[in-house]
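Take a look at the following structure, please.
Note that this complex is displayed minus one protein chain, with the remaining chains in position.
After this line comes chain A, so read on.
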Amino acid sequence: MAFESLSDRLQATMKRIRGRGKVSEADVKQMTREIRLALLEADVNFKVVKKFVKSIQERAVGQEVLKSLTPGQQVIKVVQEELTDLMGGTQTKINFALKPPTVLLFVGLQGAGKTTSAAKLAYYIRKTHNKNPLMIAADIYRPAAIKQLQTLGGQLNIPVFSLGDKVSPVEIVRQGMEQARANHHDLVLIDTAGRLHIDEGLMDELEQIKEVSHPDEVFLVVDAMTGQDAVNVATAFNDRLSLTGVVMTKLDGDTRGGAALSIRSVTGTPIKFVGMGEKMDALEPFHPDRMASRILGMGDVLSLIEKAQATIDEEKARDMQQKLLSVTFTLDDFLEQIGQVRNMGPLEDLLAMMPGANRFKGMKNMQVDEKKIDQIQAIIRSMTPGEKTDPDIINASRKKRIALGSGTSVADVNRLLKQFKDMKKMMKQFMGKGKKRNPFNLPFMQ
């Protein structure tokens, strides 16, 4: 990232005027410049930014500064609230048809991720709503697009309706709908070919597909990395097809995803789902508040907390804390802790979600080597219970045995033992004196 996060920059701007009771007009003006820049860097459409900044200015001037916040934080709070509002306030659900089948139509530009999203959503809805889905392969243009959907359908055990690539998409959808009704599928997902929103012929085709399938949801699939043009794309698709929702893909990348805001504020279409990875279960409902933080570069602390809560058993966590405090933290505990953190997902994602993670010098470009963690786990698992509780008894011959057992070298074992010792020492300091040091400096972080 060329710039630090917005919150860092705003804090810097506000340093000089800290301690005032109210946010003045001049303060706001200075800060809105920063906000404008941050939003533009996040690819929020220019016109949307203009409108947004104006409304912030009006709202922020004269606001009482809450005791617990600095003026900079206060403005961020306003900005984040406003952004969240703009993106729809709360998450939205799927419109199910009163009379099945429920039909979902997927449209979008080439390479946005329609086929993958259709399969992911079929899997997701089958799981959450216990439906019996049928996917219709109506992309006859891109080579092997049908094969792609069939492969995914095979993996997920979801049937795919196809008539090959010689029949018109409209006809495929018409016959697919017939089959869905005949076979009592209560959920139909239609994958269409990627097309430019300015391609009249292909847009007509979509209108016809819509006519024969009467979809309950028309999803525009949008790449989260899309730039300023996202607005034009969404507007064009919306004008022709009256979109009901947006699926934003590739949000597991490092893009800030400003397109989400642009699309929502220009077309009013809610973003319903986000794609978070290449695996078939990597699809999540959209959370406007988290997206707001992401666009502002504030980290996604809510997602992190939620992930942690879902994964780490609270009981265990309390135990662990107790152990940390009493310094009876053993290698066994360490192993368990690694396991729990890993259950939450790739470490890098977790770190990226922590706000201010890039403020720590060491953490800015920190890369987590998952292989190294595997290695650490292997080493600890090769120890006897006695060695795990009291690592001091590990002598040269024990080290040799452990290295052999874990497929590592004595040097690796030594390194781990030393790092574990350092960590314990640091934790003692951290807990005891409350000294501010980076508590995240675990051995597998470089």
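By definition in this document, contacts are C-beta pairs under 8 Å (C-beta built on N, C-alpha and C of every residue); 3 or more make two chains touch, one makes a residue touch a chain; residues count from 1.
In this section, contacts and distances are computed from a predicted model.
Engineer: Consult the UniProt record of the chain that does not appear here and report its protein name from "Amidohydrolase-related domain-containing protein", "Signal recognition particle receptor FtsY", "Glutaconate CoA-transferase subunit B" or "Tripartite tricarboxylate transporter TctB family protein".
Structural biologist: "Signal recognition particle receptor FtsY"
Engineer: Looking at A:88, A:101, A:215 or A:258, which residue reaches the missing chain?
Structural biologist: Within the whole complex, the residue contacting the unshown chain is A:258.
Engineer: For the chain not shown, which residue from A:142, A:398 or A:424 touches it across the whole complex?
Structural biologist: Of the listed residues, the one touching the omitted chain is A:142.
Engineer: Of the residues listed, A:61, A:167 or A:225, which one is in contact with the missing chain?
Structural biologist: Among A:61, A:167 or A:225, only A:225 touches the chain that is not shown.
Engineer: Of the residues listed, A:53, A:79, A:94 or A:109, which one is in contact with the missing chain?
Structural biologist: The missing chain is touched by A:109.
Engineer: Tell me where the left-out chain touches chain A, residue by residue.
Structural biologist: Interface with the chain not displayed, on the chain A side: 1-2, 37, 40-43, 45-46, 109-113, 142-145, 147-152, 155, 196-198, 223, 225-230, 232-233, 249-250, 252-256, 258-259, 278, 348, 352, 367-370.
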